[in-house]
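Showing just some of the chains, left in place.
Chain nomenclature is as follows: A, B and C, assigned in order of appearance, with residue numbering initiated at 1 for each chain independently.
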Amino acid sequence: MNSTQHDISSTENLARRQHGQDVLYRIDGDQGGAVIDSLADINPAMGHHIAAFAFGDVYDRPGLDARSRQLVTLGVLTALGGCEPQLKVHVGAALNVGITREEIAEVMLHAAVYCGFPKALNATFAAREVYTSLDQPQDPTVNAADRR
Amino acid sequence: MNSTQHDISSTENLARRQHGQDVLYRIDGDQGGAVIDSLADINPAMGHHIAAFAFGDVYDRPGLDARSRQLVTLGVLTALGGCEPQLKVHVGAALNVGITREEIAEVMLHAAVYCGFPKALNATFAAREVYTSLDQPQDPTVNAADRR
Amino acid sequence: MNSTQHDISSTENLARRQHGQDVLYRIDGDQGGAVIDSLADINPAMGHHIAAFAFGDVYDRPGLDARSRQLVTLGVLTALGGCEPQLKVHVGAALNVGITREEIAEVMLHAAVYCGFPKALNATFAAREVYTSLDQPQDPTVNAADRR
């Protein structure tokens, strides 16, 4: 694997991507594959690297538990600002790994001290959209990828 | 407490600040009071609100454990960028609440996925400065506030 | 006030929040209470601290007049980016404290020098939405909190 390492269709990279997608599914549930699929037409390499690198290489590392990873992710995404679509996916992932809605509220209040109330409010309202969606009967026609 | 609520020297606010400083000491150790002290000449109200609001009102809330709060803080500070002085204080606080150096390294690698490698590198090198300082015999003349 | 300082339902904190809401109403008009109300279900502590801390403790301080505070707020929100909902509330507040639409346009052109034209354009178009809303007959069914 060297001069063709960048080839996302090599046998080796297909295996790496598949493993990453498995991790992604475990954390994000059904939305996982949909995000990657949504990139297939416009930026398949980005989809590959989100699966193979972000989830297969990094998220799956044993040195930090999933709860801790999601707490860091919520902190980063709240602070960046303008990443509400990604924040909504990761609020869902946070619930999946056992972080409660009450804890998510505390995360965002805590973040407000360090990145200010406006970004913390945006994050809070993004979380509310996730909860509203979860509390309603699922609409199978909604494209999960739109929430990535 | 109404028209004088903003008076940081009122009996009530002195009690609030004292409680916040107790929380700050518990998390940050000796550096805690030094930060507040360093603001005494230039912005005492900011020092007051860091103690009374950030630590007394928010950090001390029971809905999220200290480990989780520090993980969020590390995520926010890494993502903001340019906040290495504060990041160093909070790397120290992370160690104080039981997060290991190995976990902090994982936090920063994980953050790199979401905020990019340059900010994650800055955070990593800030952490190294903290470890270098901790691993050397303490110099009692260093002003802890400079690291806030 | 110490081990229960974080309790937002204590008599003392209810008084602090009430005072902050009075300041918030004075600056933001009818929208003030709606923002706090909108957080009641999802993050009441954030609503509390926006009222009690941001408005009761900080905004109400006598060391800087309301016009100056709104100019700083417009500068910060324009520079942060992605905070258009908050910017719209504060454009309204700026008008309330006597800053004119022409001055707000100058603020955003001035900010463009320091944070670039794209963020200044976003701020300008956010302001236009506020003016469009103000120049039309009020619709009492609009939830003011959505604009926070």
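The rule is simple: a residue touches a chain if its C-beta (ideal position, glycine included) is under 8 Å from a C-beta of that chain, and two chains touch if they have at least 3 such contacts.
Just so it is clear, the structure is predicted and the values come from calculations on it, not from any experiment.
Visitor: What number of copies does the complete complex in this structure file have, with 3 given?
Guide: This complex, considered in full, is made up of 6 identical copies.
We take it that only the chains that are shown with their structure count from here on.
Visitor: Can you check how far apart chain B and chain C are, centre to centre, with Cα atoms defining each centre and the answer in Å?
Guide: That gives a centre separation of 27 Å.
Visitor: So, what's the distance in Å between the C-alpha centres of chain C and chain A?
Guide: Spacing between the chain centres: roughly 30 Å.
Visitor: In chain B, which residues are in touch with two or more of the other chains?
Guide: Residues 53, 58, 61.
Visitor: If we count contacts the way the header does, which residues on chain C are in touch with chain A in the complex?
Guide: Within the complex, chain C contacts chain A at residues 39, 42-43, 45-46, 49-50, 54, 76-77, 80-83, 85-86, 148.
Visitor: If we count contacts the way the header does, which residues on chain A are in touch with chain B in the complex?
Guide: So the residues of chain A touching chain B come out as 53-54, 58-59, 61, 63-64, 67-69, 71-80, 86, 102-103, 105-107, 109-115.
Visitor: For the complex, give me every residue of chain B touching chain C.
Guide: Residues of chain B touching chain C: 1-3, 5-6, 12, 15-16, 18-20, 22, 45, 49, 53, 56-58, 60-62.
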